[in-house]
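Chains shown are a subset, placed as in the full complex.
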Amino acid sequence: MLGDAYVDASLAAVTDFSRDLQQYVTQYCWGDIWNRPGLSLRERSLLNLAMLTALNRGHEFKAHVRGALNNGVTKDEIKEVLMQTAFYCGGPAALESFRLAAEVFDA
Amino acid sequence: MLGDAYVDASLAAVTDFSRDLQQYVTQYCWGDIWNRPGLSLRERSLLNLAMLTALNRGHEFKAHVRGALNNGVTKDEIKEVLMQTAFYCGGPAALESFRLAAEVFDA
């Protein structure tokens, strides 16, 4: 979902300190939430872009911009999500996410 | 989008104090964001449920549960959005939104 590069990097980065969290994330988030049939992966990606903007979590936001592209979300649709955050989360939140998304596109 | 009852109530409630904000919301949010073609009304409703949970804005969340039903989002899909918020926004945020959504369904 977030792409092989992300998964490889995550696995490579596992340490004694982070192992339990990685397991928690793998089991509950990937195993439970993303595997649920009620919404498509594409829709779940859209939701995450909006939520991570609202939550002000830029590092995860960038990972999920890459994930969204992998799940078939277009650059224009990412723009639409962020335009919607401009009204609901406020201008500074949207400006930050536009900047971070552009960094992902440029990379 | 949010249903006639909501719109009627909003218009009836406009005062000298709130007129400018209502105009701002009408023009920029309804006129600009929701009218954009890049995402469906249904998808925009899904995004709002997630964002308003993250933003902890219960009053607007309830209005947008009603709006989501009007836009063709099913009760099961609302559940899916909120299950996803459980991981990303945390358990207390999801529990609150489940409770508020149930209040809308019961009304």
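So that you can tell them apart, the chains are marked A and B in the order they are listed, and the count of residues begins at 1 in each.
Just so it is clear, contacts are C-beta pairs under 8 Å (C-beta built on N, C-alpha and C of every residue); 3 or more make two chains touch, one makes a residue touch a chain.
Predicted, not measured: the structure shown is a model, and the values here were computed from it.
S.K.: Fill in the total copies of the single sequence across the complete complex, 2 being in place.
M.R.: 6
We take it that only the chains that are shown with their structure count from here on.
S.K.: Express in whole angstrom the distance between the two chain centres, defined as the mean CA positions of chain A and chain B.
M.R.: The computed centroid separation for chain A versus chain B comes out at 22 Å.
S.K.: Give every residue of chain A touching chain B within the complex, in rising order.
M.R.: It comes out as residues 28-29, 32-33, 36, 38-39, 43-44, 46-48, 50-55, 76-77, 79-81, 83-89.
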